[in-house]
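My questions will all concern the structure given below.
One protein chain is absent from this view; the other protein chains keep their places.
Moving on, here comes subunit A:
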Amino acid sequence: MSTLAEEIKKPEILNGVERPTANALEHEAIYIIREVAAQFEKPVLLFSGGKDSITLVRLAQKAFWPAKIPFPLMHIDTGHNFPETIEFRDRLVEELGVELIVRNVQDSIDEGKVVEETGKYASRNMLQTTTLLDAIEEFKFDACIGGARRDEEKARAKERIFSVRDDFGQWDEKNQRPELFDMLNGEIEIGQNVRVFPISNWTELDVWSYIQKEQIEIPSIYFAHKRNTFLRDGLIWSAEDDVVFRADDEQVEERMVRFRTVGDMSCTAAVESHADTIDKVVAEIRDSRISERGARIDDKRSEAAMEKRKQQGYF
């Protein structure tokens, strides 16, 4: 294996000019991540194993190279993750040599802090919030870096890059700090923390194009594969995982599918796809007529679903 020092190549010639590529979004994100390391005492990167948090990890690597990422990663594990995601997570952390903190929603359930939902639409997605807030308190994190993007959902479109949360983790959308030019104000009181969104301005396509260009490895469920599935409410659900409730009359059928987001299995539907390589995925997203969160049942609960979750401290 080559050392990092050996990996430094001599200037890469791009269009005859010896300068880094002008991906404004990438430079912006790196700037934001560096501000977090500089302005906060105990930052953490929230890592779900999804493509957005994987992208964040690469950006953090770039921000501090040749030093290691100067903060730990934390995974709030619902216990309902796709097994591929967990394997991937553990491998990545080992390669990076950074600390990984895992906190389990199951523990919050066992401690009686939250109650498991039941029925057809039961999901642990909402329950994550309690586990996250407890972990923030346990480790006294003052900044949590997350992979949320403003293009995902209407309530997210108003989110700041540095978003201050109170003791209860709540988001007060009417009382947000203005963000001017590049200046990020990370001043907070004890007990408050800041959620930081370095890829706020990226779209789903931007993320996929970046993964393609950087040749970043992502969990296999993002690519088209054969899976036993069933249909409900016009969405395709995995029939291979016990945590997804399936009624007896919901028929199982093998389909060629992939996942566009990898949230909690119980609320993440698949899409029919033959995109089995990153190039094909990028092409598919470019032509897609369905928004990314269109396959997330948690947002469909009501038109204001995301806004309500955020006020309660959801990421």
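In the analysis below, a contact is a pair of C-beta atoms (placed from the backbone, for glycine too) under 8 Å apart; a residue touches a chain by one contact, two chains touch by 3 or more; residues count from 1.
Going forward, contacts and distances are computed from a predicted model.
Q: Missing chain's UniProt protein name, "PQQ-dependent dehydrogenase, methanol/ethanol family", "ABC transporter permease", "LrgB family protein" or "sulfate adenylyltransferase"?
A: Of "PQQ-dependent dehydrogenase, methanol/ethanol family", "ABC transporter permease", "LrgB family protein" or "sulfate adenylyltransferase", the absent chain's UniProt record names it "sulfate adenylyltransferase".
Q: Which one, A:22, A:115 or A:247, makes contact with the chain that was left out?
A: Of the candidates A:22, A:115 or A:247, A:22 is in touch with the missing chain.
Q: Looking at the full complex, which residue from A:91, A:120, A:140 or A:177 touches the chain that isn't shown here?
A: That would be A:177, which touches the missing chain.
Q: Which one touches the absent chain: A:52, A:77, A:151 or A:264?
A: Once the missing chain is taken into account, the touching residue is A:151.
Q: In the whole complex, what residues of subunit A lie against the chain that is missing from view?
A: These residues touch the chain not displayed: 3-5, 7-12, 17-20, 22-28, 30-31, 34-35, 37-38, 61-68, 150-151, 154-155, 157-158, 173-174, 176-183, 185, 187-189, 200-201, 203, 205-206, 209, 288-291, 294, 303-304, 307.
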